[in-house]
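One protein chain omitted, others in place.
Labels run A and B following the written order; every chain starts at residue 1.
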Amino acid sequence: MADQLLGVRGLAMHFSLRGELGRRLRGHPRAVLRAVDGVDLEVGDGEMVGLVGESGCGKTTLGRCIVGLYVPTAGEIHYRGAALEAKRDRATRRQIQMVFQDPYSSLNPRMTVRQTLRELLRVHRIVAEGNVDARCRELLDIVGLSPRSLDAYPRQFSGGQRQRVSIARALALEPKLLVADEPVSALDVSVQATVLNLLEELRQKLGLSILLIAHNMAVVRHTCDRVAVMYLGRIVETASTASLFSDPRHPYTQGLLEAVPRLVPGRTRSAVAVVGDPPSPIDLPGGCRFHPRCPIAQRPLCHEEDPQLALGPHAPAHRAACHFAWTQAPPSHVPEVELEAGSA
Amino acid sequence: MASVAVSAVEAPVVAEHRGFRQRWYRTPSFVAGASILGAIVVVAILAPVVTWHDPVEQNLVNLLQGPSWSHPLGTDDLGRDIWTRLVYGARTDLRIAVLAVLFPFVLGTTAGLIAGYFGGRTDTVANWLVSVVVAFPFYVLIIALVFALGPGTRNIFIAITIVGWVSYARIVRGEVLVAKRQEYVLAAHAGGLSSARIIGRHLLPNVITQAVVFAMSDIVLVILAIVTLGYLGLGVQPPTPDWGRMIADGQTYLTTHWWLSTIPGIAIVVTALGLSLLADGIADLLRPE
Partner (left out) sequence: MTAPLLDARDLRVEFTLARGVLRAVDGASFRVAPGEALGIVGESGSGKTMALRALVRLLPRAARLVGGTVLFDGKELTALDEDGIREIRGRSIAMVFQEPMTALNPVMKVGDQIAEGPLVRLGLGRRAARLRALELMRLVGIPDPARRADAYSFELSGGLRQRVMIAIALSGNPKLLLCDEPTTALDVTIQDQILALLSSLREQLHVSVVFVSHDLAVIAQTCQHVAVMYAGQVVEYGPVDTVFREPRHPYTLSLLRSVPNVDVVRETLLTIPGSPPDLAAPPSGCRFHPRCTFAQPDCKSGEFPLRPLGESRATACIHDEACAHDVRRDPVIANG
């Protein structure tokens, strides 16, 4: 695709477990944690793509592979059409940066904001030595922090402010793609809005592409153009935001949307959205990974055959990995979506 | 105004940062420790000024005298002035102790950083080495080494370094294992910073606190080790004054002239106390608020 910035093909990230030798000696099969197990994903130029899933689905691992913090076990990551090497050089690393989840551990407690920013600007020689300070001020201005923050230590800031410093740090290297790993999960509700609005503004003003990783469907609903849903190391559904929320095709997505508590009071439901606990990524079920918890799973198909992401017949770019994604009737319990006039 | 995307430019929430400089005088343990130790160090440095006898000159006419104007703490079994030997002993022992902590500190911290950061085989080898050293009781190993190498100050350094680095390595490695998973280290990695820079700039300042605190109390341990070696005749050789030697020499006269051994003993206790308090104080101060 001409304007595709990031392309991920067949990415897998497997971690072998400690105590392996002992287990093998006792005759157990090799135990591997398949955090990411075959993922295809695209992010276009200037697009904001949401990646949602619950804990253990592998979204953070996927994000870190994309940023180059892990070397993938298999698969390729393409940036602007060219495959990225396992060991990235500095120039490449500049292109893809990350904003982390925990505002309290994502900044070096012993460095001031100025020192953190300067280090990056200098090492990468982004601006001439004399302009470094001015650039630091500019970066803080972009994220809405006063220049007084330059000489402050992280512990002097609130959670929301720290996230802004984190964003400034990511922007210092002038990336084209920002991977935001649950950037607002650890923040207060009213502060989340500030950071989300900031990300949207950066996208528009700087032409940034953003991969927003979240476990909160509502966050993704608000900000993203497209959404991919992850479950146990695989992407189970991907579509435009409007499509995904109005017509989810994978039973897990349907369940996820069902399960999100609504602000509209008094909404009653007869049953829980999704039963059971997610299985361990070490011990995956055979066939479709979701079948133990799926309300429409059928023998023997779902227990034996792993469905691939398949394009729907009439839905543009809407893919779901379910044997019955495009044959089942739309489920009756998909919520009515209320849209404000003027929004897509 | 309320729906503008980015709210008005914000200042940090907590204005002041109270660093080391502003807090040290308000930490009682630090003040106490520094005072005691400071006093001892000052006296040791000013040895020629505060003493008026020669520490090694023997005076066999004046053996085992009690306190007097000329000899405020009396004389020992070879007629040497005890006060003078005490002060010069402080010089000897403190100097050796600080150096004998410095080498293991540097060696152990480096080993811990490298093993913790790179993991894998480096870590396995380092752990194995540590296990080997730790298998032996501290004193047994030191005494054995000094015995093998021969007594003398230089060999004390060697022995203590060989045995002492493991504690620092373990402490630092443990801290590094935790610190390297912190998100700011991942961010440095993602930002293309080299391993050397990450280790030196991002990990080192954040993991060294524990090692420094340990070093303070390690000085105490090392002084005791030197003193023990001195007592056994393996340490600082006579006639250089050394508290351990003084205790050993005074042993025969414990029932009659008890102060020969006790006075250096008290000096050791007071020094150890000062160092412990200082260690506590530094631990408090180095902890980021």
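Please note the rule applied: contacts are C-beta pairs under 8 Å (C-beta built on N, C-alpha and C of every residue); 3 or more make two chains touch, one makes a residue touch a chain.
Bear in mind that the values here come from a model prediction, so they are computed numbers and not experimental data.
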Of A:L139, A:A193 or A:L211, the residue in touch with the unshown chain: A:A193
Residue of A:T73, A:N216 or A:S240 touching the missing chain in the full complex: A:N216
Identified contact with the non-displayed chain, of A:L11, A:L171 or A:V274: A:V274
Positions on chain A where the hidden chain makes contact: 54-55, 158, 188-190, 192-194, 196-197, 200, 215-219, 221-223, 245, 255-267, 269, 271-275, 277-278, 335, 337-340, 342-343
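The rule is short, and it goes like this: only the chains that are shown with their structure count from here on.
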In the complex with chain A, residue positions of chain B that touch it: 5-15, 17, 182-184, 186-193, 197, 201-202, 205-206, 288-289
In the complex, chain A residues that touch chain B: 64, 67-69, 88-90, 93-94, 96-98, 100-102, 105-111, 119-120, 123-124, 141, 143-146, 148-149, 152-153, 155-158, 161, 164, 166, 169-170, 173, 194, 197-198, 200-201
